[in-house]
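What follows is an incomplete set of chains from the complex, kept in their original frame.
Chains here go by letter, A, B and C, matching the order in which they are written, and residues are numbered from 1 within each.
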């Protein structure tokens, strides 16, 4: 439920174009809709400034479509995360304006271009090439939430001069998202260079005792730099969302 | 090395009161000082806006005193974390202005009262009474870094109306720090209520499969609310620091 | 072995229609049947009020059929859990009255409609849409065991007002089954609202440090609400069974 829609209804009541009974019925649906397999939390845009995001994993294409159909009536932007290509095809077939980003496994639908309203620049860095899909998810999320976003890939600590080459951009960012697998050392080094909040994203890139990303996660939580907070393994979406909240 | 000190030296050079040779010698010490058992990173205040914080665990009282002696010459605020009472007594005996907060296991030394310069309010919430020490560490850190901080304790999810009683304060905060042990559910509920960044701090409060805080940590990383990022178990300091960075 | 069958045999002995030798032979089979790959525990209906439930995982379709053939002679209801579609097809092909519920991966066979004999209402709640399959398993089990069951899906803590919308139904239930993945916070919140036993079911929904459901499991075991007991990850069947026992 975006703010404008709410205001329209209320002004219609105020102006006498809508009876109170009608407004109640309209607003009830606009707040919370129970469609059997899901309770759509339309009030979330009002409460949190951004609509509910659909977690695609474990949902059928039909369930995703069903939820989107209701949301489309009220929202300007819809995000679906963790969608595999088969589901994505069904969904984008149904909604022609929805775009599937296969690398980031995301579907984004928006009414026109999202306006930029974040305070500063959000910068996404990755340690390696294999971390790019998770970084893309962060990038697209932050962008869809109205932020200016830049990205630099493959600047891990094994050749640390690669990182220092981008020092200007790094110092310019107001929030940094640092994505790394394996030993997860990059966030500590980056956070040591800046006086800004760093969101660290561990990835499942690696093998053996990378333990599916647990090692990178734990390393980041143990960072000797203090301006670091961490999200779940491979949770690029969460990092982008959190960065957008900070950059508001 | 605070900014004013640096400017003094440079102006003295510009004004001819100090020779270049002298300035180099002065500045070298002001940047990085190797005192055998530690490399003091005086440049950190400049680079990160806040001086290096002394991690007290695993250091002797003498080592802490030694580091503080050098830092006192250049900084306005000094924090020492994870100090036990015996070490604290030696340190506060040496520095009469340093104050030991036993609950939070912190020593804070500052030149006068720290001025408030953060943008908004930082709010610290705890799920239980036993989580208060960690919350205090976050509170004191954020305050020492120049922020207005409020706290509400013991509003966990077993009686969720206790939380809703503080809804006004919660909606007013610009950054929230939520501290919880056991099942670590509070950050999810709080984050679902606000459009602000939430820093979640798991604590080691609990027994059995609380696993020393791992369960709360993992629960928080799996939060179904997206505006949550997490710091290490019992790391109140890190949460306060990160919140201060966001609130800058 | 249902109670009526046993009484029939005994009355036949009492009435002289059956010799003691015949009765012994009949009852031996009715108690415990060794069919090489399985020991069918026919006595279980007598002892526990409900016949043995067939754990489908790791058994071949032929083994399941073999066991059902013997049980059909003596029981009114048969449940097979964790059956994949291929096995299910073979089994339902053999027993035309058996129904496969693909979502819950269960086969249920019953002589006519199961009469309701439970004391009160069993209510099944889920945190998300992806938790529905496990909730269905609980629902169907409790129903097949003679209970009135209701369900509400997708009322997780990220938008907690969705839960409060169903407060009447929640207060009306005599046993509650709460199904949740990710951080597993919902059972704590629900249990805090009622004075009834809550069976918490962790699911493997999530990724990263959801650890295949371990995080939800541990969170539930650490619940700060005390009227919560927990079953294995994704064990909807066990939750339904336990709820039925409580509701007897």
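Everything that follows uses one rule, which is that a residue touches a chain if its C-beta (ideal position, glycine included) is under 8 Å from a C-beta of that chain, and two chains touch if they have at least 3 such contacts.
Everything numeric in this text was worked out from a predicted model, so none of it was measured.
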*Whole-complex copies, counting every chain including the 3 in place*: 8
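Heads up, the rule we're going with is that only the chains that are shown with their structure count from here on.
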*Specify the angle of rotation obtained when superposing chain A on chain C by their C-alpha atoms, rounded to a multiple of 5 degrees.*
90
*Go ahead and note the Å separation of the Cα centroids belonging to chain B and chain C.*
50
*For chain A and chain C, let me know how many angstrom lie between their CA-based centres, rounded off.*
39
*asked:* Quick check: how many Å separate the C-alpha centres of chain A and chain B?
replied: 28
*Residues within chain A bordering two or more other chains*: 47, 217, 232
*Mind pulling up the chain B residues that touch chain C in the complex?*
127-128, 156-160, 182-185, 188-189, 191-193, 206, 208-211, 214-225
*Where on chain A does chain C make contact in their complex?*
32, 36-39, 41, 43-44, 47, 52, 55, 57-59, 63, 82, 202, 204, 212-214, 217, 232-235
_Could you list, by residue number, the parts of chain B that touch chain A in their complex?_
47-50, 53, 192-197, 199, 217, 221-222, 226-232, 235, 237-239, 241-242, 245-246, 248
